[in-house]
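Apart from one protein chain that is not included, each protein chain of the complex appears where it belongs.
Take a look at chain A:
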Amino acid sequence: MILTRLARSGRGGWLLLVAGLVAAFALPWLIYPPVALDIACWALFAASVDLLLGFTGLLSFGHAAFWGGSAYCTGLIALHTGMPFPVAIAGGAVFTALLALPIGFLSVRLSGIYFAMVTLAFAQMIYFVANQWRDVTGGENGLQGIPRELFGLDLSDSFFFYYAGLPFVLAGLFAAWRIVRSPFGRVLVSIRANPDRARALGYPVDRYKLQAFVLSAALAGTAGGVFSVGHGFASLEGVYWTTSGQAVMMVILGGIGTLWGGAIGAALIVQLQDFLATAGFAETGIITGTIFIVVVLLFRRGIWGTARHLLITRRTPATPADVAAEPKKSVDTPV
């Protein structure tokens, strides 16, 4: 599948894919391994948000519920059953997909700011449940000491765990890419562009949106699961609305509707936060906020989106497949 797509898009695609994979594998050699794992997890999380925001036209402000919910669920499975961590992460992802069903069912009828507000409200409900249900979640203290069990392998070194967690992230990103490029994904794009016309063509719009919502939640859940096992920790921070906001910010920085842009946004934000915190600069928000404003003002397509736009416009007219899958208007009508 990858091969045909790459053959169609030419040499550039190959190079980018190889460069991306090399970067993903080289990351823990270049930077502090726990930070590398954070970047990988946030990249998948951002991609899951982009799947909704960039391709379905739904700005979810409640994805923390899935990221953090899965972190708890994964942690509980790993802590109480002692199962190997891949099982725990899968459990977390399934749990979030199930959690996303009722939430999505009630919120996909809305769009724009109303959808954002309703998802935010649900996420805050999850936050308070996690805060109050202390016997299970540990409340303020969070879940501590989540084991990294994998058939007796010693993964206590973050450097090795990065490579244990990476396949989940790559699989998640691949799934997101497949979803976007599938006929199902095309329908989502058409719903984003014009829901009424999609409905007139006979597509059950709400059902498509719900499916996209659940898939996106499962991806966010996978990311959250890897994150919680990686840190050995699940906390309220993960289900708090700022986490949702951070993911949305990464998507906007990287470029809405680009899927890979989220990874760039994640790398930028996580590295920046790490750098500023180690440099003893307390007001991280000022710097990240400034960068955010600059990017939004100067590169309206986001970092990756702008780069891709330049490449596409400079190249001779792209193949029809590219034009369909990479609509140039994607940034201008995000919500």
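We take it that a residue touches a chain if its C-beta (ideal position, glycine included) is under 8 Å from a C-beta of that chain, and two chains touch if they have at least 3 such contacts; residues count from 1.
Quick note on the criterion: contacts and distances are computed from a predicted model.
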{"item": "Protein that the absent chain corresponds to, by UniProt name, given \"Xylose transport system permease protein XylH\", \"ABC transporter substrate-binding protein\", \"Multisubunit sodium/proton antiporter MrpG subunit\" or \"Membrane protein\"", "value": "\"ABC transporter substrate-binding protein\""}
{"item": "Which residue of A:Lys209, A:His231 or A:Arg301 touches the chain not shown here", "value": "A:His231"}
{"item": "Interface with the undisplayed chain - residues on chain A", "value": "15, 19, 22, 26, 29-30, 32, 34, 38, 139-142, 144-145, 156, 158, 231-233, 235, 237-238, 277-278, 280, 282-283, 307, 310-311"}
